[in-house]
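Yeah, one chain of the complex is gone here, protein chain that is, but the others are all in their spots.
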Amino acid sequence: MANDRLTGAFFVLFGVILWFWIIPTQVDAVDYGWVKPRTVPLALAALLAFCGAALIFAPSSEILPETHNNHKNHWLRAALFAGLLVVGLALMKAFGFMLTAPPLAFALMWLAHERRPLWLLLGAVAVPAFIWLTVAQLLERPLP
Amino acid sequence: MQFTKTIKALAVASAMVLATAAQAEWAPKGPLTIQIGFGAGGSTDTIGRIIAQTMKEQTGWNVIAENKPGGGGVAMFTGIANRPANGTVIGLGVSMPILINLVNRPEKLKFNLDSFDYLGTASRAQLALIARTDAPFDDVPGLVEHAKSNDAPISSDAKPQELAMRFVMAQAGVDFQFLATKGGAENTKLILGGQAIAGFEAGEHLPFLESGEIKMIASMNNTRHNYAPDTPTLQEQGFDIYVDPYFFFATTAGTPDDAKAALTAALAAALEADDVKSVVANTLKTPIINLGPEGTKAMLVDGVGNVATLFAK
Partner (left out) sequence: MPELSIMLAGFGDALTPINLFFVVCGVALGQFVGAVPGIGPVMAMAIAIPFTFGLDPLAGIGFLVGVNKGGLVGGAIPAVLLNTPGTPDAAATALDGYPLAKQGKPLKATKMALYSSVTGDTFSDIVLITISAPLAVLALRMGPVEVFGLMLLAFAVIAGLMGQSMLKGVIAIALGLLAAMVGTDPEHGTPRLFFDQYELYDGLPLPAVAIGMLAISELLRRLSETKPNVSAAIRLPKNQPKSDAAVSWAEFWACRYTILRGSVIGTILGALPGIGSTAAAFMSYASARSANKDPKSFGKGNLHGIAASESANSSVMGANMIPLLTLGIPGSVGAALIISAFMIHGIQPGPFLFENQGRLIYGLFGAMLIANFSNLMLGQFGLRFWVKVVSAPESFIFSSALLMCFVGVYLASGGLFGIGIMLAFAVLGYVMTSLGIPIVVFIIAFFLGPRLEISLSQTLSLLNGKPEKLLDYPIGLVLMVLAVITAVLLSRRRDKG
């Protein structure tokens, strides 16, 4: 209930920001035609704000997927994994796929509680090698 | 005719000589990447890949084709303009989207026409204005006449073509309605289905032309088309506007002269190969047109003026 009210408030705010700030700065104004560049985005901003408001006044009574209510710390762990992927992307930009993939896979598996050396080796060495072999060698497509 | 042929032959021959000479002195350090400003699977992609493959065979360099889609080549050329000028990356793009951005939002672009050294062109897209054979007109003045007393929906998959017809509209004082579409095939569908009275196509309409279901009203380019020498251009029909998209190659400005010469020659030689000729002919329905470095630059400079007229800037 409280969750839904917060969600609703967020979308009201989002709709308002879209209407008054994002769309005017990011979408060209055109003065002819039937569906102008701004027509549909503005309609969507209004729809989002309306639905948000409705959600504040009539929050749903649905039960959210069990995992997210029972295990609040999953949020944190998911954020940790997401952060790791973002770091992986940054490293890939700097050092390329072949140097980044093995440590990234290793870190992911380690955080997922994998400790058996054989599986760690398979995931961190064999899989990147397999990808390199098929994509870069067999298909002759560049890797990141 | 004979004269131009001789000139062409000479140009090719000298390009070949240049190629061998220059290759002796210059080769890219590491692989040569041909960046394609569109996604995998389209006509630009196909052309880029066959040229990369041919260049690799002819020069012995390690030539790699890579897709860099975004903004009809704007994303790719932004990258090329802002990298070291060492002759290891060539961009393949289409002139119209680049010109439109140069004209309409120059302040937002991280490049201008001087950011590049031009190497040549592969060909151009032949844009036709077409209509169903039973349409009550055969040329643009006829279409204008028809629009005076009827709704005249025209399907267009790109802004420049639409603007050219808006130019006609303004000059003739009539109203067309424009159906925005996602490609030439959709234009053909709307024309055959009778929802649009006319529309644009870049080659896929040829079988329908042959079968007699569709007729050609005008060439939108600044010259007539090789397959329809009897259909006049928009300019010849009294409307001084054209749309002439070229597939062109460029690299970063400031590339050393020997590298530039070697790349230009390698490209020219690849464009003369039979494989490349047949793939271009099959996908674009046009012969190879290589304007060379100077011609490519001139084409783009002229294009800026024409696009500015189109967008009434």
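All chains are identified by letter, namely A and B, in their written order; residue positions are counted from 1 within each chain.
Keep this in mind: contacts are C-beta pairs under 8 Å (C-beta built on N, C-alpha and C of every residue); 3 or more make two chains touch, one makes a residue touch a chain.
Predicted model only: the values in this text are computed from it and were never measured.
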| item | value |
| --- | --- |
| Residue touching the undisplayed chain, where the options are B:50, B:90, B:127 or B:271 | B:50 |
| Chain not shown: contacting residue from B:27, B:180, B:253 or B:289 | B:180 |
| Residue in contact with the excluded chain [from A:17, A:47 or A:99] | A:47 |
| Absent-chain interface as seen on subunit B, which is shown | 39-43, 46, 49-50, 53, 66-72, 74-75, 78, 108, 151, 153, 158-159, 177-182, 185-186, 188-190, 192-195, 204, 206-208, 210-211, 213, 278-279, 281-283 |
| Hidden partner interface residues of subunit A, rising order | 3-4, 7, 11, 18, 22-23, 26-28, 30, 33-38, 40-41, 44, 47-48, 51-52, 54-55, 58, 60, 62, 64-65, 67-68, 71, 74-75, 77-78, 80-82, 85-86, 88-89, 92-93, 97, 101, 104-105, 108-109, 111-114, 116, 119, 122-123, 127-128, 131, 135, 139, 141, 143-144 |
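To be clear about the criterion, only the chains that are shown with their structure count from here on.
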| item | value |
| --- | --- |
| Centre distance in Å when subunit A and subunit B are each reduced to the mean of their C-alpha atoms | 37 |
